[in-house]
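Every protein chain of the complex appears in place save one, which is left out.
First chain written, first letter: the chains are A, B and C, and each begins at residue 1.
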């Protein structure tokens, strides 16, 4: 495992498995003709759960890849732009 | 199918199946130790795709459940609150 | 006042005045060299307050402009698209 989230691998994958189940559950709600509003509520829950995965990855990335003495000055600007752009994509998704 | 998204059932379920595959793909990226930033990009893509499903449901709900002559004045306030609250949850997820 | 939010005009304008003050407060925090994280927190507060204004407008629009017997079938599709697109812009801002 090259990157900083190695220790959190199991935790992240468990969360993603749960999210996969939630998405499948939404498909089942549509199959069964459940009320739109209840389906929208589940969609909000999936997005909130995805955001938690994103924040966990951002935490590990910041901890291990940004605040890392091995990142020389020459690489810093690129690393900073990368992470700011990634947050920008999450905000504007 | 009781609710208004009946005609869009297949389209919505296809989208959700694709999203499920994307979530599984993110788990695989973690398994393979892919770069955090690339995983964050995929998470943004999943959330954007979920938003499209939500907007499609909102469209069908508005079309068939709100703008529906069968909704009497007594039920209107409740219907309005339901939909506004659902949008609020999506905005604040 | 042509549109549905007429009764809420004062409430909405009070909120916007408060938001204007908050934005000015953020500029002052920058002037005074306050800590970035505290400024980011204030930015989240402004966006949450803007979302509340948006939801209030959406409520009045749904109540008076969508669930309105005067909207004939020919206009419905356009009205539905308008509101769904507006929510889409709020979600993707």
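One rule holds in what follows: a contact is a pair of C-beta atoms (placed from the backbone, for glycine too) under 8 Å apart; a residue touches a chain by one contact, two chains touch by 3 or more.
Every value quoted in this text rests on a predicted model; they were computed, and no experiment measured them.
Engineer: For the chain that is not shown, enumerate the shown chains it touches in the whole assembly.
Structural biologist: Spelled out, the missing chain touches these shown chains: A, B, C.
Engineer: Tell me which stretches of subunit C touch the chain missing from the display.
Structural biologist: Residues in contact with the chain left out: 1-6, 9, 12-13, 16-17, 19-20, 23-24, 26-27, 30-31, 33-37, 39-41, 43-48, 50-51, 53-54, 57-58, 60-61, 65, 82-83, 86, 89-90, 93.
Engineer: Could you list which residues of subunit A touch the chain missing from the display?
Structural biologist: On the side of subunit A, residues 48, 51, 54-55, 58-59, 62-63, 66-67, 69, 71, 76-77, 79-81, 83-84, 87-88, 90-92 touch the unshown chain.
Engineer: Which residues does subunit B use to touch the chain missing from this display?
Structural biologist: 92-93
In this section, only the chains that are shown with their structure count from here on.
Engineer: Based only on mean CA positions, could you tell me how far subunit B sits from subunit C in angstrom?
Structural biologist: 21
Engineer: On a C-alpha centroid basis, what's the spacing between subunit A and subunit B, in Å?
Structural biologist: 17
Engineer: Counting only residues that touch at least 2 other chains, which ones in subunit B make the list?
Structural biologist: In subunit B, 48, 51, 54, 58, 83, 90 touch at least two other chains.
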